[in-house]
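Next up is a structure, given as structure tokens.
A single protein chain has been omitted from the complex, and every remaining protein chain is retained in its original position.
Chain lettering (A and B) follows the sequence in which the chains are written, and residue indices restart at 1 in each chain.
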Amino acid sequence: MTFVANFSDTTLRKAVRVVAKLPLSFTVNGEPRQVFVQPWQTLLEALRDELALTGTKEGCSNGNCGACTVLLDGRAIVACCMLALEAEGQDILTIEGLAKDGRLDPLQETFIEYGALQCGFCTPGFLLSARALLNTNPAPNEQEVRLAIAGNLCRCTGYDKIVRAIQAAVEREA
Amino acid sequence: MRPFTYAAPQSLQEALDLLAKANGTVRPLVGGTDLIDQLRQRRKTADVVLDIKRIPEMHRLEYVAREGLHVGAAVSCADTAAFAAVRELYPAIRASCLLVGSVQIQNRASIAGNVCNSAPSADTVPPLVTLDARAAIVGPRGRREVPLEEFFTGPGQNVLRGDELLLEIVVPPPAPHSSNHYLRFIPRNEMDIAVAGVSSLVALRPRGRICARARIALAAVAPTPVRAKAAEAVLEGHVVTSELIEAAAEKAVEACRPITDVRGSAEYRKELVKVLTRRTLRHCMASLGQPLES
Partner (left out) sequence: MATVSERKKTRYIGKRTPKYDALERVTGQALFAADLHLPGMLHGKVLRSPHPHALIKRIDTRKAEALPGVKAVVTAADLPPPERAQGMLGGELLISIMDLRRLTIAHDKALFEGHAIAAVAATTPEVAEEALDLIQVDYEVLPPVENALEAMSPDAPLLQPDLYTKTLGEQPERPSNVATHSESSRGDLERGFAEADLVHETSYETKMVHQGYLEPTATVAHAQPDGRITLWTSTQGIFGIRRSLGHLLDLPLGKVNVIPTEIGGGFGGKIYAILEPLAALLSRKSGHPVKIVMSRAEVFRATGPASPTHITVKTGAKKDGRLTAAYVKLVMDAGAVPGAPIGGASLVCLAPYKLDHMKIEAYDVVTNKPRVQAYRAPGGTPAAFAVESHMDQVAERLGIDPLAFRMLNAVDEGDRMTDDRPYNRIGLKEVLRRVAKHPSWTSPLPPGPHRGRGLALGFWAGATLTSTAHVLVHADGTATLVSGQVDLTGTRTTMQQIVAEELQVPLESVSVRVGDTDSTPYTDLSAGSRTAYSFGAAVHNACQDVLAQLRVHAADHLTAQPEHVEYADGRFWLRDSPDQNVDLVTVARRSTFRATGPICGRGTVTRLQPAPQFAAHVADVEVDPDTGKVTILRYTAFQDVGRALNPTQVEGQVQGGAAQGIGWALTEYYHFEKGVMRNPTFLDYRMPTSLDLPMIDCELVEVPASDGPYGARGVGEVPIVPPAAALANAVYRAAGVRLHKLPMTPEEVFRARQATSAIG
């Protein structure tokens, strides 16, 4: 998959802006998807604007808040710091895909039960960071939980109830 | 973001051809955690973004006896830190990889990206410098290796030519009876850029307590990562004592040419270098099982 061109010429660059959408095939929430994106579109923009998956949030656009956290082949990443085309052939899980077959993920359940969300804007990112943690470490201690979500900022909760909710989900999954 | 094109060549040759032939600015991309923000903020421009992650050679992660560790340019910090040989032999590399940004960033960012971004504050660089790591560079004239210590020429500047790519970082096997540590200081406990960072390496003479070799490298206190050679000289050839560590910590400050900015004042950065040099050296001695005499 190579797209070679030289668009240093301004006129051409303007033309590109209008026409240069390229195909992207990847798996999103378990389903194969094909969309057309511009080379400079981030994965975040592709998810939100092309696939209308607006549960992934944009809080800072430079990887410092974690609101756009999604799972790439099972690992937590920030979708604002990745070009959409980099996801070619890969597997993305967004918040919209966390509940399976109409059943909430245990983390979603415990976030509700423990009051681990207030405004809810950062919540999708926290859930996915926590999911990635529990996928690889089924029995994390408090420090490990805090480390796993340290790339996600929350301004409403002081993290207390988020940490407790993740710990409760650990027990539920045990 | 300003428009650019995207290329993801599948072979090294294809990538080098593209670099050689493209007009305009080509920006190699690995994790994107620095580059994409720089493009968005217009601190950098690109006509072509060259994704090197589909090139097989860039994914080499291997420890070869006598040669040492090879970390391909596309290997993430998370994968580097998790690699068995890194866990066993290169604790400072592991520590620094786990300090780069958050979990999300570590899953994308690579040592090579950290190196090529060439920020004076790059966390992965000081341990590599203390270990005499080399940057393996490929270009139209073949492969060349540059000691990492000589790789950086200024903030955001390095010796890479426009038609070259960083292929991998090669780290020699650690010396026997040696210990290596990295500490950085940040105001929070996560998600910060180092105000100052120090990596120390101490190698003892066989069956002795005398320091055969000391390496101290500093981050965020000069236009490039720097070695504190005067501080190293304080230790080499001597039994390392508390006093000697204090003297080395004082000497390390001489290698600093820090700036005052939003992350800290020059004076404070010098103080931190002292503190971190002392702490990393003490850690090295402790992990070598050497009680410090005063």
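Simple rule for what comes next: a contact is a pair of C-beta atoms (placed from the backbone, for glycine too) under 8 Å apart; a residue touches a chain by one contact, two chains touch by 3 or more.
The shown structure was predicted, so the numbers you read here are calculated from the model rather than taken from an experiment.
K.L.:
Sort through B:Glu14, B:Asp192 or B:Glu250 and give me the one touching the missing partner chain.
P.N.:
Checking the options B:Glu14, B:Asp192 or B:Glu250, the one contacting the hidden chain is B:Asp192.
K.L.:
Of the residues in chain A, which ones touch the absent chain?
P.N.:
Interface with the chain not displayed, on the chain A side: 14, 17, 40, 48, 52-62, 64-65, 67, 94-96, 98-99, 104, 108, 111-115, 117-124, 127, 145-147, 149-163.
K.L.:
Name every residue on chain B in touch with the hidden partner chain.
P.N.:
Per the touch rule, chain B residues meeting the hidden chain are 1-3, 185, 187-193, 261-265, 268, 271-272, 275.
Keep this in mind: only the chains that are shown with their structure count from here on.
K.L.:
What is the distance, in whole Å, between the centres of chain A and chain B, each centre taken as the mean of its C-alpha atoms?
P.N.:
Taking the average C-alpha coordinate of chain A and of chain B, the gap between them is 28 Å.
K.L.:
Considering only the defined contacts, which chain B positions touch chain A in the complex?
P.N.:
1-10, 14, 18, 22-25, 29, 31-33, 36-37, 39-41, 47-49, 51, 53-54, 78, 101-105, 107-108, 189-191
K.L.:
State the interface residues of chain A toward chain B in the complex, per the touch definition above.
P.N.:
Residues in contact with chain B: 1-8, 13, 16-17, 20, 22, 38-42, 61-64, 66, 69, 72, 75-78, 80-83, 85-86, 88, 129, 132-133, 147-148, 150-152.
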